[in-house]
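Missing here: one protein chain of the complex. Every other protein chain is in place.
And now, chain A:
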Amino acid sequence: MVGNEIVPEGGVSHYLRYTWKKKLIMLGLLGMTAVLALYAISAGSAELSPWQVLLTLFGQTEGQSQIIIWSIRLPRVLAAMVAGIGLAVAGAVMQNILRNPLASPSTLGIAQGAAFGAALAIIGLGAGSTPSTGGGALLINNPYIVTIFAFVAAMLTTMIILFLAQYKGVSPESMVLAGVALGSLFSAATMLLQYFTNDVNVAAIVFWTFGDIGRASWGELGIMSCVVFGSLLFFLFNRWNYNALDSGAETAKGLGVNVEKTRQWGMFFASLITATVVSFLGIMAFIGLVAPHLVKRLIGGDNRFLIPASGVVGALLLLAADTLARRIIAPVVLPVGAVTSFLGAPLFLYLLVRGSKLR
């Protein structure tokens, strides 16, 4: 069987064509996102043409359109994209390292932890609510305290999950179960806080939990981008390790992967993204769950393509949801978290029922 057969060139080129097809799909998704972004910047109460938008972005116009685009619409559109990328790649990595298709930023209790932290800040410290495009009536006291509390609570949740895995021997597969338990614990605690406070605070908490992209200004966008793109770089650096983990922990060890370290750091960065995005923008369910599954159906589970493509699809989905939330009953802006769940759930069900694949 073994000899010096001539290796047919056709085999490798066949494979290269197959990977090219994946890259083309990724490029197509990127193009769609760019077009949608252009539309999202141009659409609004002051209608601008896409051409005007392009001119303004390249610094060719001055005046009102410049202010609208640079200080209102562009940060919002970019924030939606960065948050979408972050939540989606965090979901893709969590699903891989926890060996569980249900793992995502919103199913590991991290988002609920953030909500609890925010509630604590609003009630305990009287920090009030963050400003929002739809909630002008609510008081703005101290958005930074709320954000910091949400972030700390979210990271604490992560630490508990990592601690359980590291020292109490909870298997990666059951970490999602631990996350569900923690999530319901935090939800209950938030509920109790709400029960014993006044109705203005309850409104502030409820309002905070509605994800809202409009909260992001350039400063927040900068912090989010650093966290998201830094973590993305880390994930891409580990893409072969994640591929090896897909074949089971023992096989991965045999292939030279430090399985425990890969899992811990992967969880850490995925949670860091989640905590950052959620504490700045509130809860946006389903992006982290749906985007990686959508990509898996489209181009398969190879993490070399899955991670970047999930990021693109996450950006596309969250931007689409936010644009819909802004436009569907304009001038009223719906909470984007409700839109992602509304669109995400049927999309997820559709993915479960129908399975297509690329060869």
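Throughout what follows, a residue touches a chain if its C-beta (ideal position, glycine included) is under 8 Å from a C-beta of that chain, and two chains touch if they have at least 3 such contacts; residues count from 1.
Everything that follows uses one rule, which is that contacts and distances are computed from a predicted model.
Hidden from the displayed complex is a chain whose UniProt protein name, among "NADPH-dependent 2,4-dienoyl-CoA reductase, sulfur reductase", "Paraquat-inducible protein A", "3-isopropylmalate dehydratase large subunit" or "Iron complex transport system ATP-binding protein", is "Iron complex transport system ATP-binding protein".
The omitted chain makes contact with just one of the residues A:A90, A:V257, A:L281 or A:V339: A:V257.
When the missing chain is restored to the complex, the residue among A:R215, A:R263, A:K296 or A:R326 that touches it is A:K296.
Contact with the chain that does not appear here is found for just one residue of A:G28, A:G124 or A:G248, A:G248.
The missing chain lies against chain A, touching residues 1-2, 5, 7-8, 11-12, 14-16, 18, 240-241, 243-244, 246-248, 250-251, 253-258, 296, 300-302, 304, 357, 359.
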